[in-house]
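All protein chains of the complex are present and in place, except for one that has been dropped.
As written, the chain order gives the labels A and B, with residue 1 at the start of each chain.
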Amino acid sequence: MRITMTVNGRERSSEVEPRTLLVHHIREGLGLTGTNVGCDTSSCGACTVLMDGESVKSCTVLAVQADGADVTTIEGLARDGEMHPMQQAFQRNHGLQCGFCTPGMVMAAVSLLEEVPHPTDREVRLGLEGNLCRCTGYQNIVAAVLDAAGSTQEAGA
Amino acid sequence: MTPATTTETDVPTGLEPGGTDQPPDEPAGPVVGTRRERREDPALLTGEARFTDDLQIPGALHLAVVRSPFAHARITRVDVSPALAMPGVVAAFTGEDLQGEWAAPMPCAWPVTEDMKSPPHLPLAVGKTCYAGDGVAVVLAESNEAARDAIDAVDVEYEPLPAVTDLAAAISDEVVIHEDLGTNTSYRWELHLDDDAVERAFADAAHVVRERYIQQRLLPMAMEPRACAAVPQPFGGDITLYSATQIPHILKIMTAVTLGFPEHQLRVVAPSVGGGFGSKLNVYAEELLVTALARKLHQPIRWVEERTENALGTIHGRGQIQDIELAADADGRVTAVRVDLTADMGAYLQLVTPGIPLLGAFLYCGVYDVPAFSFGCTGVFTTMTPTDAYRGAGRPEATYAIERAMDALADEVGVDPAEIRRRNYIGADRFPYTAVTGLVYDSGNYEAAAAKALDLAGYDDLRAEQQRRRAEGGPKHLGIGISSYFEMCGLAPSRVLASLNYSAGGWEAATVRMLPTGKVQVVTGATPHGQGHETSWSMIVADKLGVPPDDVDVLHSDTALSPLGMDTYGSRSLVVGGVAIDMACDRVVDKARRIAAHQLEAAAEDLEFRGGEFSVRGSPDRSVPLAAIAFAAFTAHDLPDGEEPNLEAHVTYDPPNFSWPFGTHVCVVEVDEETGGVEVRKYVAVDDCGNQINPLIVEGQVHGGIVQGLAQALFEGVVYDADGNLVTSNLTDYLVPSAPDVPSLTLDHTVTPSPTNALGVKGIGEAGTIGSTPAVMNAIVDALRPLGVDEVLMPASPLNVWNAIQRAQSRPDPERTTTSATAGDTNADAGGAS
Partner (left out) sequence: MIPAPFDYARAGSAEEALSLLTEHGEDAKLLAGGHSLLPLMKLRLAQPSVLIDVGRLRDLSYIRDAGDHIAVGALTRHHDLETSDLLETEAPILKHAAGEVGDPQVRHRGTIGGSLAHADPASDLPAVVLALKGTLVARSPSGEREIRADEFFTGFLESALAPDELLTEIRIPKVAGLGWSFQKFNRRAQDWAIVGVAAVVDGERTGVGLVNMGSTPIRAAAVEAAVAGGASAEEAAQRAVDDAEPQADLNASVEYRTHLAKVLVRRALEEARA
């Protein structure tokens, strides 16, 4: 089946099997390997991307369901060689170690701040409940998201 | 350097911090000790980093493994022909088909005793399968989808045999898993120092506690599943093996041996690796299969693990029954510790399976001054996935047992858990301390770290609140748990490893090379997978050579670039690998000094080296920068007689001792008696890993470690059913906690440098995991003691907590149901016999 989607601002048209998961299409069909697969049960969130601006687990969406959608992957966040404020906040706060959960975690965090621009510690934690990290104990991830929320606030002020 | 503890945050050595914030420009002062952001991060944050499954490998065939659905069965027939008829399938092989590929069985590098029993373990089972998930056949196809579709078509006939999932049943030998061995017992290892002294201590004891603890099996669950790919090189007979491994160097040797493949023609590369925690410290069937099949078919072969396969086919951690007895005098001073373990090996011995309990053997006396000790461990086979190293590997188990038992002793003696520890800590004036085991603890100040942790937690106020609330009653119970831990890490002095019958050394290699333009190249044998080595190594080198950290490149994780190394595990990278780099820098400076002296026409001993520049003492205008020396060494136009061109040094460092970090953790919980729910209200950790190279990274290691240990206490546990099926085979059933499930942590530290290395550093990668599990469990039991609870099985799930309460309440001891007990009350005996 032929599908067309806008991925990181660029229109991409491809032929896919109906059973192809969006994450496999992104990784293998489009060659964007920043989005990772960490589980089989929609639990870990490593595959999180933005679909029409909202976080989704791309392992639980068929590529054909995303036909016509606007998809942003981790590769699409940086602008003009500058990392997105969320990416910068993750680096500043040591919000990643091995980095495997990181693309999904960052995308989930970006989506969270779209919906809750100034979250509390608890709201950040609940907002990331669908993303598992084995390295950081989440402490610095939460700090990074709160930091990014602060800088968003300053930027908007 | 004198080992002295400071409870301030400054570092009392030559490694003063340059400030707490990273300056916008390269700092003029030292960078060691600063919270420098990681250079690894941008690639990982933007998706540029390449994990093994991200590699584009043209023409690669995808491998999928047919796995046994039975824990224990004879394989009576395997027919791959239906799979061969499936679209996209190129080849398929049974275990028998590939038997000729193996020059040796899969390796176990740690035969802990002379008579240890180890069944031959092949990458694909032949004749019999001994755990659910054991590979019995493989399919190769043009796509992963086609390979996965085809494994369902492989026709395997099994004759099921009884599963053995209980350690007592395993020891009984009622069902012998490996018939040729005649027994399920792999080994018995004992440490006898002075048995008479132990006996005497127990005979004379005023107090004795006898405890049994169950270390449940855990799944390491690194977020990146395993993956590997073998690529034959177009010219010659070389093969490159890419693998999500912690140990490319060890894997290269072991793959060569197992396949009978020339080691010098094998290159192993670990691309970005998404966490390991010990689970990627191994030699796995799939790594051997892709390499053997690439050799056989002259084609690249790749494999990526699914999460369920990860649960079934990647090693498990822990899995021990611990019997620990403490003898103490009337004041609660411990006079002897006696330990006996039964350790679950699983179906086969993987790389270091049998040695894991031994890594803990020397830690069962904890941070206490214990004069008599004995230890024994029985390793037994079961029909479950093999166990092996999981973060801490033997040391969390040991710390758990002694720290839980110390709480039981406090209860038995009738003193506060903090007080029982104070009475037993090895005093700060006793270091270096020679333990009853003969091991020498390098440095420590256990009481200072404990005092700081208790103070931060507001311990006295918490006890007062607890006493008040117990008097008031109510369904929520406040519990406070303490764990004072230490550990032996920085594996390891090679001679000590030899005494434990380990098959390799514990050294690490480093090369530091000045490039002609003044930049620096570092080659390390350590293999990072999240630890931030590139950042930390560049900081050490920057200070030593007086160059900006960004001018230091760090090469690693590829045996072609870094041919010598012993890789990353056991909190060894900084203490062994980092120290090696520090030493290599010294040698570079020594050589540069000779060249500088030649150029400046001064005596080498008259030169000062500071800020990247040599100058003649007393004549600061006579100076030459290191970069100029590097260029001079490169051109070699004017070197001292006999001096070799180029400026580089190679060091292989074998540490003289382990390093012994320590600390005290305090956990505060609220336990809901009605639901069994546990909420962690506060968690305080004061850790001491000596001097810190990068506190940002140290804290990250501690955060992650604590949460992993807390997860053992509260969330995680492997469950097999009676037929030997793994029930917790995915992340829905195996509960790795997420952000809202864990508390915000309060960290602080003390600094007691290690006197055994020039950096004064100790390992920190596993400390959090080691310290946290007993702190959490002590808190839960502390909360529930007034209800008569003295033991809660891990994980302390609501069900297990509720069951523990029900058990306690159904016991006919009226004392146990009192709700007005206070801290230090002596009414419960903690399950011990006195």
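Just so it is clear, a residue touches a chain if its C-beta (ideal position, glycine included) is under 8 Å from a C-beta of that chain, and two chains touch if they have at least 3 such contacts.
Just so you know, these numbers come straight off a predicted model, no measurement behind them.
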- Item | Chains in view touching the one left out | A, B
- Query: Considering the whole complex, which of B:Leu297, B:Ala628, B:Val719 or B:Ala758 touches the chain not shown?
  - Reply: B:Val719
- Item | Listed residues A:Met86, A:Ala108, A:Cys135 or A:Ala148, member touching the removed chain | A:Ala108
- Message: Using the touch definition from the top, which of A:Met5, A:Leu30, A:Leu62 or A:Cys98 touches the missing chain?
- Response: A:Leu62
- Note on the structure: Missing-chain contact, candidates B:Arg50, B:Arg148, B:Lys296 or B:Arg681, resolves to B:Arg148
- Touching residues on chain B - with respect to the absent chain: 144-145, 148-149, 306-308, 674-677, 715, 719, 727-728, 732-733, 735, 737-738, 740-741, 797-799, 802-803
- So that we can see where the missing chain sits, which residues of chain A does it touch? 1, 17-19, 21, 24, 40-43, 45, 48, 51, 54-57, 59-62, 64-65, 108, 111-112, 115, 126-127, 129-131
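The definition used in the following text is that only the chains that are shown with their structure count from here on.
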- Quick one: chain A and chain B, Cα centre-to-centre, how many Å? 29
- Hey, which residues of chain A end up touching chain B in the complex? 17, 27, 31-41, 43-44, 46, 73-75, 77-78, 83, 87, 90-92, 94, 96-103, 106, 121-122, 124-126, 128-142
- Item | Residues on chain B engaged by chain A in the complex (per definition of touch) | 37-38, 40-51, 53-54, 56, 145, 221-225, 272-275, 277, 306-308, 529-532, 696-697, 699-700, 703-708, 730-732, 736, 738-740, 742, 744-745, 768
